[in-house]
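Note sheet for the following structure.
With one protein chain removed, the remaining protein chains of the complex are shown where they sit.
Showing subunit A:
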Amino acid sequence: MSKPDFSDPAIVERLTAALEAAGVDGIEITRPDQSLLIRLSGSANAAVRQLLARRTDAEGVLVVVKAPMAGVFWPTDLSRTSGPATSAASDMIGLLQVGPILLPVAAGPSQRLRRHLVETGTVVGFGDPIAEVEPEA
């Protein structure tokens, strides 16, 4: 039996639907090459649903944070920190502007921002990659 690809949106969606149907707040699946975190809105410490697809490269484990819905993305300002922002200091990697509302987008538990993938003020769609995060040292 082949292993599922957790970067496949269809698999993410099926899992999300199953979680919603079961009334579960989220799920984290980890294996050597990939991991997936789905957290549904309304659960503790999560303003919106997060889609995180993780991949491994020469520099370690990276997690791609995807936009939880369409909006205008406003990243956190990295220039105000001495290095990459950490989730300990700020769990937020940016804000998603949806009409008059600003939704915080979080790095995820024990994750820190590595880099943003979109420019300030970019219109992003649901599931568009917006940042890479990595485990806190």
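Just so we're on the same page, a residue touches a chain if its C-beta (ideal position, glycine included) is under 8 Å from a C-beta of that chain, and two chains touch if they have at least 3 such contacts; residues count from 1.
Note that in this section contacts and distances are computed from a predicted model.
Its record in UniProt calls the unshown chain "biotin carboxylase", which is the match among "Lactate utilization protein", "ABC transporter permease", "Anti-sigma-W factor RsiW" or "biotin carboxylase". With the whole complex as reference, residues 9-10, 12-13, 16-17, 69-72, 98-99, 123, 125-128 of subunit A touch the missing chain.
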